[in-house]
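I am attaching a structure below and will ask some questions about it afterwards.
Below, a portion of the complex is reproduced, with chain positions unchanged.
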Amino acid sequence: QNQQNQQNTAQRILSGNINTKGVTVGGYGEITYNRPSGKNAELDVQRLVLLFGYKFDDRTQFVTEIEFEHVKEVYVEQAFLQYSLNDQVNLRAGLMLVPMGIINEYHEPTTFNGVERPSMDVAIVPTTWREIGIGVAGKSAAASLRYQLYVFNGFQSTLSDENGTIISGQLGGSSGLRGGRQKGIKSNFNNINFSGKLDYYGLPGLRLGLSGYFGRTQSPKDVEAVAGADIGISMIGLDARYAKQRFSVRGQFVRGALSDTESYNLATGKDLGSILQGYYLETGYNLLALQKKQQLIGFVRYEDYNTHASTAGNLVENDTYNRQEWTFGLSYLIANGAVVKADYQLKDNAANKQTNQLNFGIGVWF
Amino acid sequence: QNQQNQQNTAQRILSGNINTKGVTVGGYGEITYNRPSGKNAELDVQRLVLLFGYKFDDRTQFVTEIEFEHVKEVYVEQAFLQYSLNDQVNLRAGLMLVPMGIINEYHEPTTFNGVERPSMDVAIVPTTWREIGIGVAGKSAAASLRYQLYVFNGFQSTLSDENGTIISGQLGGSSGLRGGRQKGIKSNFNNINFSGKLDYYGLPGLRLGLSGYFGRTQSPKDVEAVAGADIGISMIGLDARYAKQRFSVRGQFVRGALSDTESYNLATGKDLGSILQGYYLETGYNLLALQKKQQLIGFVRYEDYNTHASTAGNLVENDTYNRQEWTFGLSYLIANGAVVKADYQLKDNAANKQTNQLNFGIGVWF
């Protein structure tokens, strides 16, 4: 649980920390109770994810995650082959996580505080963000740097009638790019997107990340030349995690600049912003003695994010998309890999429509 | 196969009978042939269930079952975390089986006779009955008692238009509460339900069970104050299993008393009964010598169950819901964990509409 040494499920397999031959089986899951003010509570098996890994030889590994969402939906969430030239250079291809911010790569429930993921990691970074791609990853121990560099298939921005007319848009004002994720499902590919991340782990307890994503969305062949069929994306992210003894802090800033949103909104009737931007800061403190195996972390998180940080053309910025959230909660790690969570959220926006929410959750990772 | 020592899949993992570290993988499945009189036969991979368990430490375990029904439907059927204070007191939370009667907790195909589950374990006990809950389970070796005590989310009885009008009911005359199961799928929670079971295993070969379930159904927030939106439930069950050498017998009685069904039926147009009641008796005999590893069990089962044992208000009892069934069959256990089944069923009701059905099945549990 030392946060700067954190590995996610795929990394744990790829690094050989579990076992080095045969099929590795693992998984993680979250069962949640959410009660927004003025509504009934919802109980949900939000996700259960099974992981299968296989090491063909010293250089070649395969990792896949199969996710069961809300009890009855299934998604292959990751499925990629890694071929290692050496520790510094590992080629990867397949369905992979886009490295942007913290949560998209590190979303196992025992690795973050709060029953729900930070809200900006839903509306701005569309977690779990994954597409089919190819690239290279590795680390330089000398420079204390991990790097990732990928070419990905991108978001699908529009649907067409297959006769040259745009019939709908997949992107929107409230949750930005989220609706455009293709997830590797017979996905349309006509524009290359570039993604990369650099992680610095050279100072004890600290981990710093710099992410970038650049490209254009995908559109059906028959409308790809039509104005507003696709948009350009430049997204950068900064993140930091620091832990020392019973104290931990993490934060993240992400800014996405979208081009051609005016013609996109005209063509599709959507209200997509031209700048999506947000940040959060979170600090936690383990209330139990350090030598105990269990941890009881009290934490507070503040988020500020806006999917209409700027808009193009005549589109008026919607104040309800300019959101601020406080989360106060507890993460009780009853064993290494098992957590019980509780928190209370105050959700506000610039239009002053406030809602509060009480959350409980159970999380496992094995 | 000694029935009073029977454990189900989750219990087998939790008791550490399989292995004590790492991920446990198991499963069970049923492939069935059903031929009702006057109809074509149906061949179906009725269910295939995968089980994954993990022991985090001596106190903390996670169990999940993922079910594939009819080849292409998927459900997370169980997913709960157990934290053991000691052998007597184990805290549990998550998606769990409601302990009521025999089959809902013990439905692995090698543990019961007959290709299909007893019909009352479909219409009265809505197997597989599972919801998200929290509770405590354990045993007292001194008193030869196992106990379970849970608080569960309950059945959803009505759907609304979200503006205060009930638009449909989920419960009904023929199969009672079955349509109201929420199964942990983004489930609505506004009334607590209590569930418990006591099992006595103090006499050699015998196992006695007493189950209870008490609470109210759930309804959408906007109609929860509307008359008929929800109903009250009090269900009790008695079950017994006895085995001695080549002979075995089991039986079960369940009675569910539902309140407010008159206003429920008025509000929804349904024909839900106010008493659901039934029982069955089954006896079997192993036709092979006891020292053989295989068993060939001939059995006969008689069921009598009625989802209109009583009705409220003007609702007339529907005689077709007053059902009697004879099942004659064979269970050929070709190995420990693998069974081939065959049976013939005579299904009658008080309206004298008789149908017969021929069934064959293959079952595995590993």
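Per-chain residue numbering starts at 1, and chain names A and B are given in the order in which the chains are listed.
One rule holds for everything that comes next: contacts are C-beta pairs under 8 Å (C-beta built on N, C-alpha and C of every residue); 3 or more make two chains touch, one makes a residue touch a chain.
Model, not experiment: these values are computed from the prediction.
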Assembly copy number, counted for this structure file with 2 shown: 3
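To be clear about the criterion, only the chains that are shown with their structure count from here on.
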Dist(centroid_CA(chain A), centroid_CA(chain B)) in Å evaluates to 39
Going by the contact rule at the top, pick out the chain B residues touching chain A in the complex. 23, 25, 52, 54, 56-57, 59-60, 62, 64, 66, 73-76, 79, 81, 83, 93-95, 131-132, 153, 182-190, 218, 220-221, 224
In the complex, go through chain A and note every residue touching chain B. 25-27, 29, 31, 33, 38-45, 48, 50, 68, 70-74, 293, 334-338, 340, 362, 364, 366
